[in-house]
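Have a look at the structure below, then the notes.
Selected chains only, in their assembly positions.
The first chain written gets the first letter, and so on, giving A, B and C; residue counts start at 1 in each chain.
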Amino acid sequence: QDLPVIRAAVLQIGTVNWELTAIRENGFDTEHGFDLEVQGYADNAATRIAVEGGEADMAVADWIWVARQRAAGKDYVFIPYSKAVGALLVPEDSEAEDLTDMAGGKIGIAGGPLDKSWLILRAYAQQEYGMDLKAETEQVFGAPPLIFKSGLSGDYAGSINFWHFLAKMKAGGMRELVSVETAASELGLDPDTPLLGYYMKEDFIEAHPGIAQSFYNASRDVKDMLADDDGAWEAVRPQMNAKTDAQFEQLKADWLAGAPARGPVDAEAAGRLLALMAELGGEELVGEATTVPEGLFADVQ
Amino acid sequence: MTGKASGPLLSVAALLGLWVVAAALTADPQILPSPLALWQPFVRELSTGTLPHHLGATLVRVAWAFVLAMLLGTAIGLAMGRSERVNRLLDPWLVIFLNLPALVLIVLCYLWIGLTEAAAITAVTLNKVPNVATVIREGARALDRDLDAMAKVYRMSATTRFLHVTLPQLAPFLAASARSGIAVIWKIVLVVEFLGRSSGVGFQIHMYFQLFDVAMVLVYALSFIGVMLAVEWAILQPWERRARRWRTA
Amino acid sequence: MGDPAAVGTAGEALADGMIRVDILSKRYGRVPVLGPVHFRIAPGETVALLGPSGIGKSTILRILAGIDTDFEGCVSRPEHMAIVFQEPTLLPWRSALRNLTLANAGLSEAAAREALARVGLKGRGEAFPGQLSLGQQRRLALARAFAGRPELLIMDEPFVSLDAKTAETMIALTETLIAETRPATLFVTHARAEAERLADRILELRGEPATLSPHLVQTEGYD
């Protein structure tokens, strides 16, 4: 019997790949009635071109980006994957105690001026300390690996990076000054809203009814398995590129901490986040998606 | 004059026409917006000053790297083209640096010098010098020996020789490497900017590319191309016409 | 072996202003073109070099001028030379006028225009060499050589490609120049009449590898 195939375009070295590999290796895909095909790419942009160009059915993005695309007319649907978010790290010997100590210093930021962690931290600094973080610090935007390296060398007063680099930076002795999760709660946002997820085209879901739910089930199975069984991580470890045990443990812990609760995304909580993003990032960030577009979140249980 | 000037304008118009048709066929403004759809974002970016700011930053980098790369590359290329010994010594270096991926050089520069303007310009220059040197070396090898002998017998000064004997013979090679040089430099500047600068057209293009906003990507790309067309028509071509006058006279 | 006109040698030899050519041999690849060729030219003396096509006349001129240093033997010559090559060898990207002033550092524009007029190129100063007929280019090359008042003047078939009248004018001009500034002159020609009219002495190349044919080598007296 022919199972429907989901072609997933992911970063070859992305953390998502840990989950997808585990799905395939443990046969969770066929168990839930589909075949998973993983295409590895070297860059996020490549995965998006793959979906848009019809070479893949699924890729990974944050839902604000997906919302923007949907508002612009693409029929993308979002399936939650992780609520892991960034943090602001300071060097080991830094005396900084909160964001106000960043004033006058350099902040290294991976991902550019529209990085969501950076935006949330800016809003948080504004609300908590009445501080304009953007005006009072100097920002250095750079490729994640470069921010990782120069952050570790102590070039910046603070660094914001993607979570798996943060894990390695923490393992390298850097200290978390404030996590985006904390900042988000302080801003009245729901920290459990998963930011990162898979997205598929609506016509793909229509062509294969129930496929979103099947995939979500498989994804949850892996999360449960990895949460319950330490031994299962050993199968993932070769992919994790952890140079030390400390890195491995940190990556593992952070990954598990990022797993969201089962269930659909709370559209109302998401709406609050989007409103804040629209306010901070403006049209540049959200495009025409000033409110959560209808049908953005897949109705997965 | 008007007859001659209309050629380029016509051909730019034809290209625009082609674009309109392609956009209409694609029928997805997210993949290929029509040129008209770019006008509004362009004006907006212009009036907020964002575009001039980033374009300015990029142009400064391109200009620096261009001047440095042309000077160094011409000197190295001339030396290699004129002396077989220098060539044998430097040739492997040339091949290696020519083929070293931009990424590697850029990352190494950033790591050594830091995420600074100097590092960015150094990286671009190092990327481009071997290109210029390769082209100029061929030019130097093709230099006319009889004219050299003449210059020697008449004891022309080094400056005179360079300006009036060597340079005119190198002119086609210089024009070729300047023109394709600026293009390559600007392409590398784009990479340099998105890897480690917080301003510039490359930074903006990459950001909008992350957002899949093709219209804005095109707005920035075309702004730079506009500047290049202006440079081409206002500086390079008149200079070339002057330098080539003796051929057509 | 080959000590091609080291500056030291040149200075020494020039104490008496004498130009010495002592070629032992010259080969292209493995083919010997010149055998032993020895001659002297005193300041103010004009010497013609004759010989069939392909014998090695231009080669000798190039060795004397210091353009070709890849030979066995030694040569001494003054610093200040002028040369008329067998082909015009002008800078095609510079006007006729600039071709004169660039090759002769001290030459004023007025003097250059004057020099052009003397070779019949009045008013053509702004023309590029490519806009001149070959005969006009050759005259421009002559003007370039004459304008500098050299100590040594080397000319390789200077008067070909010119009609009889123009050639006569050019020869007369050469005579005037030689009379005025008295350079040592070595020139190649195929016209014996020309050689006899201009030269104090005629050297003739013969044989393979070429040497000076003995009965004409009158240079011993100068040693």
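Note that in this section contacts are C-beta pairs under 8 Å (C-beta built on N, C-alpha and C of every residue); 3 or more make two chains touch, one makes a residue touch a chain.
All values derive from a computational prediction rather than experimental measurement.
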Can you write the copy numbers for the whole complex as a formula with these labels? A x1, B x2, C x2
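Note that only the chains that are shown with their structure count from here on.
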Separation of mean Cα positions, chain C and chain B [Å, integer]: 47
Residue ranges of chain A touching at least 2 other chains are none
Quick one: in the complex, what on chain B touches chain A? 30-31, 107, 110-111, 114-115, 194-198, 203, 206-207, 209-213
Under the stated contact criterion, what part of chain A meets chain B in this complex? 44-45, 48, 52, 65, 68-69, 72-74, 108, 112-114, 139-143, 145-146, 149-150, 155, 284-285, 287
Within the complex, which stretch of chain B touches chain C? 146-147, 149-150, 152-157, 160, 164-165, 168, 243, 245-247, 249
